[in-house]
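Below: the structure, in structure tokens.
Heads up, one of the protein chains got dropped from this complex, but the rest are sitting where they should.
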């Protein structure tokens, strides 16, 4: 996939009209991500229940189509997943974005995989990989309850 | 003249057995010179009379054959010269060592010119030019009564 | 020399980049190198290499002469008074750090003020921030006007009795504004304040004359001036170089070293510690020869033509918003497009072979002021043509098409 193919409908759609935007009232975890080189920013909000299942998730942020689409797609598919599942999906996604050609995971439906793989065009473009992974790293740190801001630089 | 020709008898002679070495009692001017890159050092002592004529001149120092020979030859021929003469000879010598092919000066006898020109092989060798000119710069500063040490770096 | 043929001197344009002709519009970041410069590096390493200064053998002597020769060429090119006012550094960033560090050490104390502008590159802010942290100095910023310009007045307004140095850019790497540096220096000197000029963006595009400007310090990046990477120049008036303490310590910059004390060497050695970028300095002489061959007047005319043309077509292109509209402008076209993030613009342009930069261009203060997190920037070099700007415009249209699907 070349970079222009990257800007396919899924990405443009999520990039221009990101889902799950805005802080909601009763979140109990949050984490920020920041890419100092390009200025992309994301702030994630989560509501975890007692079993560490994600009851609700949203984000605020600004950045390029890739980073916004990535946050939008991620929040969409993480809703309702528990911690173990979330971690597995994050790790599979990061593998794919950095080197693998596709995603193998029982936890994802085919159309979900498709959406994630639409971000795969950034492979080999370290600057854009950072855009695509910003919100994912923020999610990891929200779960680990890091205090400090995540940077992808 | 190539560099090896530089080590002709005049230089070797003055280099190995420099004249006018050692501090004398009643000097009334002195100045030090130092080449930090190679460690050459020279300390000049002068006795100027009321007409600013050099009654006596000597040096202490350590360094390569070129710098020692240069100090030796210089002190030899400066004895008895007055300030104006000394300055002219210094300037003619520095011209020769940096760019000119010979020395034109009414103040010097032919054999004196010969000796000075034997140092001319250092032209184009900035490191060695510094050796050859060290004592000469020190003499200038002794006359001008600089307080600070001269360096040829 | 026919300036239209100049692209031929730059071998990078001979080959396709990802099946496209390269439209290089990122020269403010770093310029491409003419073949003469590249060949000089090659020849030096293959036939003449030695370290400078410290050995007396033939190769070393020859290298030292070449090295010092570049110093003289730079002196002449920027019309400094004395070749020992030219210090080689690893870049403009190091040049500015050198001044901030040593000037700060010797002359700044708590509550003293350093005056910058809102246009400054991080390189001309972070080093002063260090002094804010370590010494409690204050940093003030002359403010831009609505054109992205810095006026003499906006600088004057911020000067107080406590202002100890003014440090500002000659040509903004974002708005392209050319500052009234000479007037600012006159004003500053009338109040006894020295001025450091960040000449990174001006040096490749303008005539430089240190004696006419009368600035105290001037920082240059050689890699933006058709020279090799890893090299910069600090020009500083002799009295400053004599007065300031040395910066880095090491070989070549000392006079006498004892266990209990150290004395430092003469100028400019005092500020050139350690083995310098020998090959790069020697090759930079070819960059200066190249610039002289082009002629700075021709260069200015050519780039002004391009800039005007570029502004015209981008202004006609609705939805492109140019950033800054300063009185005098050089070599830079920054812009945004509504609804498309600069990074996405840059990525899509890249697919057409059009290389621009997106981001805050190391000018976060300015972008904050403008209410932006990032912008897209096309910047010019001597090798650019109107054709390049047409391609830029086409590719921008392409970009809009993709995003309006």
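In order of appearance the chains are A, B and C, and numbering begins at 1 in each one.
Here, a residue touches a chain if its C-beta (ideal position, glycine included) is under 8 Å from a C-beta of that chain, and two chains touch if they have at least 3 such contacts.
Just so it is clear, the model here is predicted, and its values are computed rather than measured.
Mind giving the shown chains that are in contact with the missing chain?
Over the full assembly, the chain not pictured touches A, B, C.
For the full complex, which residue in C:79, C:248 or C:317 touches the chain that was left out?
In the complete complex, the chain left out is touched by residue C:248.
Just one of C:73, C:93 or C:287 touches the chain that is missing; which is it?
Once the missing chain is taken into account, the touching residue is C:93.
Return the single residue from C:216, C:350 or C:388 that touches the missing chain.
Considering all chains, including the one not shown, the answer is C:350.
Spell out, residue by residue, where the missing chain touches subunit A.
The missing chain touches subunit A at positions 34, 36-38, 124-128, 151, 153.
In the whole complex, what residues of subunit B lie against the chain that is missing from view?
Touch set of subunit B with respect to the missing chain: 2-4, 6-7, 9, 12, 15-16, 37-41, 62-66, 125, 127-128, 131.
In the full complex, which bits of subunit C touch the chain not displayed? Write them out.
Residues of subunit C in touch with the missing chain: 11-12, 14-15, 17-18, 22, 26, 29-30, 32-33, 35, 37-38, 41-42, 45-51, 54-60, 90-94, 96-97, 100, 105, 121-123, 125-127, 129-130, 134, 139, 141, 221, 223, 228-231, 248-254, 256-259, 261-262, 273-280, 343, 346-347, 349-350, 354-359, 361-362, 364-365, 368.
By definition in this document, only the chains that are shown with their structure count from here on.
Taking each chain's centre as the mean of its CA atoms, how far is subunit A from subunit C in angstrom?
Spacing between the chain centres: roughly 38 Å.
How many angstrom between the C-alpha centroids of subunit C and subunit B?
So the centroids are 45 Å from each other.
Between subunit A and subunit B, what is the separation of their C-alpha centroids in Å?
Each chain's C-alpha centroid was found; their separation is 77 Å.
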